[in-house]
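First the structure, in the form of structure tokens, and then the observations on it.
This view holds just a subset of the chains, kept in their places.
For clarity, chains are labelled A and B in written order, and residue numbers in each chain start from 1.
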Amino acid sequence: MAPKPGARDPHGWSTALTSIGANQILVRGYPIDELMGRVSFGDAIFLLLTGELPTPTLTRLIDAMLVGFIDHGVTPPPTLAARQATTAGAGVNNAVAAGILSFGRNYGSDVGLCLQMLEDGLEMAGSSMLFASGAADMAEHLVQRDRIPPPGFGHRVHTTDPRVTRLLQLAQDFETDHLHTQYLRALEMALARHPALEDETLPINIDGAIAAVCGDLGLSVGVAEGLAIISRVPGLLAHTLEERSRHTPMRNIDAAAHSYDGPALRHLKDRR
Amino acid sequence: MAPKPGARDPHGWSTALTSIGANQILVRGYPIDELMGRVSFGDAIFLLLTGELPTPTLTRLIDAMLVGFIDHGVTPPPTLAARQATTAGAGVNNAVAAGILSFGRNYGSDVGLCLQMLEDGLEMAGSSMLFASGAADMAEHLVQRDRIPPPGFGHRVHTTDPRVTRLLQLAQDFETDHLHTQYLRALEMALARHPALEDETLPINIDGAIAAVCGDLGLSVGVAEGLAIISRVPGLLAHTLEERSRHTPMRNIDAAAHSYDGPALRHLKDRR
């Protein structure tokens, strides 16, 4: 029987994540010093969240998702919340925390919600033979419930998001584009055909692509949500450090008045 | 002249991080879709925080630091704060935010403080010839100011932290163990010899090792602080997801009553 809430559990409780002994730290069983220098950060993230190290293919997909969501310029509200904390002189960790807790219904929470929607859609459709009609039903349902744009679709700026194209291409190259991705594409088509959405442009966005790839990799909604949070922290930090070093304290931060003065377009192949 | 605080800056303001155009996202100049699938998450973090992609050596050191600080079991206060938020039913991002903002004077903030102390020490010592006497002066200063343990030294659990041994070995292998690491070692020795600290054990801890390696790589205090925050987020998430899936809501969380029931010791070389 579960212990009464708030009472001490006489049997104690367990964790399966990290074992701490004197001069020994095991992450999911592996000595942490053995992992250091031998596996990448992305690998260690996957190990910690799922219990096992990824295959090389998984490593590349996980890294592609983490890189793809790492930053989206100055306009996202979490980024601006982090800059507001910084202009007030708050610490770096405070700025990042202000950013993370500014993920909300309208920004940053679509990965988890979209994966949940895909799971629901797949369960209702049953067989992939029925994806077209199942997705049409889902589109109708979303219109009825006034959930347009649905999580994972539509973008303020992009009509063909280069991250989506790339991520779904990688999933195809690695032959991991299974049911979730197929359902996502079927839903994109069903939304495009819905009579009430004639004037809407609802392309798959990066959240939707990450959700589908995570689903096809067998990752849970929680892990997918978690990857989205992990991936954006470096972006929040970069804006925090830039705000601190380049701008005056207590300034008025008007995102619409900003311009970009970083490096011009360059390519990986041009590196020496 | 800097604009008056709170007033609109007539010239607008700039960012050098990420450029957003319709269907184009450039991170420090590189198209994000070109980075996806080609560079690791650690590489992208380094690019975003410093402006350039790391060399292969740097990639391995950065990843080693990020892996080394990724989790330390259930007892750190930020981990417990994240679990408290979760047992109350708060969202995943709230739990992570509660963890990050629980980094404080006694836990999680040593990386930045230690690097600052090393920078100060190096500036005072002037030449590496004078590290022994400079470090002795610093040790005396720390004792006088009641700053024992100093940031980067001492640990609740470990006397010879395996992460420290491994990270400093990697830095030596890659020939990046320069002045900051040397000064850190000189200070460790000076602390051990200080008469007032006879009864103390003050080994270099993982925060100190990360601080020195960051310093030797030319990374700023802000970037070093940032790497520590980034690296712990997956750990906070893993505890949040485990709390949610394994434990009853509103339970009493007594860290001293926990045990580990994850995989037994295993090694990378045993993987198929």
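Simple rule for what comes next: a residue touches a chain if its C-beta (ideal position, glycine included) is under 8 Å from a C-beta of that chain, and two chains touch if they have at least 3 such contacts.
The shown structure was predicted, so the numbers you read here are calculated from the model rather than taken from an experiment.
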item	value
Number of copies constituting the complete assembly, 2 shown	4
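Please note the rule applied: only the chains that are shown with their structure count from here on.
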item	value
Distance between the centres, which are taken as Cα means, of subunit B and subunit A, whole angstrom	23
Subunit A - residues contacting subunit B, complex	2-3, 5-9, 12-20, 22-42, 44-45, 48-49, 51, 53, 60, 62-64, 66-68, 70-75, 92-94, 96-98, 100-101, 103, 108-109, 112, 157-163, 165-167, 170, 220, 222-223, 225-226, 229-231, 233-235, 237-242, 244-254, 257-268, 271
